[in-house]
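For this view, one protein chain was removed and the others were kept in their places.
Then we have subunit A:
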Amino acid sequence: MNTDPSVIAKKISYKINDNKLFHDLSFCLNKGKALHICGDNGSGKSTLIRIILGITKQTKGELEISSTKGISYLGHKNAIKNYLSVEDNILLMQLHNHKDLNRYIEILNLKKYLDVLVANLSFGQQKKLALLRIFLNNSDIIILDEPFVGLDNETQKTLSNFLNEQLENNKILIFTSHISCEINSEALNIS
């Protein structure tokens, strides 16, 4: 049985109230490949990501996703609770027993904020906390919507390096970004 991840889109279209967002998009991603979805604001990048995630249904076309270890996703919303501490959020993400947790907490400079309420952290620090979900989930498909927004240069570099490492480990990466990054990827322009 083939256990390699793959994402295959065949002539995917999406429209809202007769307004076509994109039309007949096709791409094929196999292990170790990355897709950078580019486009202007409102061109449908996030919608395409939601279609790939299975949250939104395309109006036309087929999408085939093969994955054994699931999908890690980080979108515009961080899915963290601002009334809980950083530590409790890690518990909520069910990452508290992960063997690499402490290493990434050090790398992301979150150690001194473990007891701090998320509401008291800056946007960038909250994003770093949300990124733990990406760093520590061993999924074979990673999907990110504007992952570099709000991050300092050092964290952007850490994230780029991590994503390149994941590609070397035969994972699939799909992302949107207006910030230039050093990730070896194919571009898909949907403007």
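Operating definition for what follows: contacts are C-beta pairs under 8 Å (C-beta built on N, C-alpha and C of every residue); 3 or more make two chains touch, one makes a residue touch a chain; residues count from 1.
The criterion applied here is as follows: contacts and distances are computed from a predicted model.
Within the choices "2Fe-2S iron-sulfur cluster-binding protein", "Heme transporter CcmB", "Metapyrocatechase" or "Succinate dehydrogenase cytochrome b subunit", the name that UniProt assigns to the complex's undisplayed chain is "Heme transporter CcmB". Only one of A:I55, A:L114 or A:I179 touches the chain withheld from this view, namely A:I55.
The hidden chain makes contact, of the residues A:P5, A:G44, A:G75 or A:P147, with A:G75. Although one chain is not drawn, the whole complex shows that of A:N30, A:T68, A:Q94 or A:N161 it is A:Q94 that touches it. Interface residues of subunit A with the unshown chain, by the touch rule above, are 53-57, 70-71, 73, 75-84, 88, 91-92, 94, 133.
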